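Right, one structure below, let's go through it.
The complex appears here minus one protein chain, its other protein chains still in place.
Chain IDs A, B and C follow the sequence of writing; residue 1 opens each chain.
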Amino acid sequence: MLTAETAAAWLHAFAEKINENKAYLSELDSAIGDGDHGSNLARGVQAMEEKLQAGGLETVQDVLKTAAMALIGKVGGASGPLYGSALIAMAKQAGEDEKDVASIVKAGLDGIQKRGKAEKGEKTMVDVWVPVCEALKSGALTKEVIQNAVDGTKEMKATKGRASYLGERSVGHLDPGAVSSGYLFEALLEGGILDE
Amino acid sequence: MLTAETAAAWLHAFAEKINENKAYLSELDSAIGDGDHGSNLARGVQAMEEKLQAGGLETVQDVLKTAAMALIGKVGGASGPLYGSALIAMAKQAGEDEKDVASIVKAGLDGIQKRGKAEKGEKTMVDVWVPVCEALKSGALTKEVIQNAVDGTKEMKATKGRASYLGERSVGHLDPGAVSSGYLFEALLEGGILDE
Amino acid sequence: MSKKAVGILIVSHIPEIAEGVAELLKEAAKDVSITYAGGTDDGGVGTSFEKINTAIAKNEADDVFAFYDLGSAKMNLEMAMEMSDKYIRLMDTALVESAYTAAALIQADAELDNILKQLEQLKVK
Partner (left out) sequence: MSKKAVGILIVSHIPEIAEGVAELLKEAAKDVSITYAGGTDDGGVGTSFEKINTAIAKNEADDVFAFYDLGSAKMNLEMAMEMSDKYIRLMDTALVESAYTAAALIQADAELDNILKQLEQLKVK
């Protein structure tokens, strides 16, 4: 169940995955971007962890909004406003119904798309969020769904974000933002939030 | 008559006029450009004077070429490569016939146009060089010809150089490079080079 | 239109670019309010929502042309715009060239329509 506590634990697990894979994320970004996705997010989640640990957050909405502000303030790259917009939209939706994880994540996707204007198939984090939203809706989110979505970005040609400068040359590489979004949803699964 | 001595004297008189009118030229450039034409040329003619005074220049070609290199090296603005290209072309033509001032100045105009691609009527120094060349050819260069050419730039709309960013807003102001070119030709007249 | 009515904001991933572009513009537009935000909070490569907010607030105009280098700067700019009371015109035009054009035209008291028309031709994003 999603509560202020499990939401904080979810984001904490996400932060741990980012920290563990910081070098890998930047390496992926080196191939088709500017090589900073890992360090951008590591900087962001560190600020997020500090805010979350400060405590005093009583609702899911509070937790998500606090995380959003930290990421917006600290990331420095495109992923900052994108994850930030996702979390702001998710916080707002959690204010409506903090138990409905599928609707909350869907609101996050809408936030990302409002900010970045990317559609499915443009080799961005959207290519993970879309199938995850679908799977959440039908109660069928699994590690495999996430992994397939992440891997699916490999053969895509980037038409949004920095990788789009490379055109055809972006094909054959995983999208770093898709990989980091994969961590977010793995952390969601592992946190048991979706269990009845 | 144009000789190494009178050519150096000509350029020296030009330098003096630039120094005297440095503030005015920059003020003109403030209205439709970036306000540095006077200081650009002052820097250039100072370097030119140093080189010319070092001596050892035996032909008109030597004098003009030395002046060219100094201006190219030091001016820093568009007028550097323009006056520089003019003087290089003039030096080359002087190598053919150092007495034929009309042909030498015409070569200078060609050099300016090769470099800057401006035609008559675009509110640049070309609008002074063209009528001066015509007057030199028919042996009728006067202060009035020069002054009319300079003043004529006032009502033109700039379509080349920095002033072209202003479009219609450039109308009503003298072109600074036209004014400085006016000084060059006044110095030519005053130096008695054209006298039989 | 007063020269102070319309301002210019420069956003870049690199502090030196943001500052340098403002300097270039100042040469041709000494009376125009030009503010800038470059780099992340700690001066690294990237953009900072906070720095952009500050640069918007510091601009003396309430109607501001905003120019940026790359897409991620744009997203931070958009977030800041949404939180500002000022009218920010986000331009998808060539950073240096279009900011210079706008600055020179504002300085010369050009009409807003005229400025917009000129900038349209510099759209590259």
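We adopt the following convention: contacts are C-beta pairs under 8 Å (C-beta built on N, C-alpha and C of every residue); 3 or more make two chains touch, one makes a residue touch a chain.
These numbers were taken from a predicted model, which means no experiment stands behind them.
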item	value
Visible chains in contact with the missing one	A, B, C
Chain not shown: contacting residue from B:40, B:113 or B:153	B:40
Residue of C:9, C:75, C:95 or C:115 in touch with the missing chain, whole complex considered	C:95
Chain B residues that touch the omitted chain in the full complex	34, 36, 40, 72-78, 80-82, 84-85, 115-116, 160-162
Where the missing chain touches chain C, by residue	12-17, 19-21, 23-24, 27, 38, 45, 69-70, 94-98, 100, 121-122, 124-125
Chain A residues that touch the omitted chain in the full complex	32-36, 162, 165-170
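Please note the rule applied: only the chains that are shown with their structure count from here on.
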item	value
Distance between the centres, which are taken as Cα means, of chain C and chain B, whole angstrom	37
Intercentroid distance (Cα basis), chain B paired with chain A, Å	63
Centroid spacing, where centroids are CA-atom means, of chain A and chain C in whole angstrom	30
Touching two or more other chains - residues of chain A	none
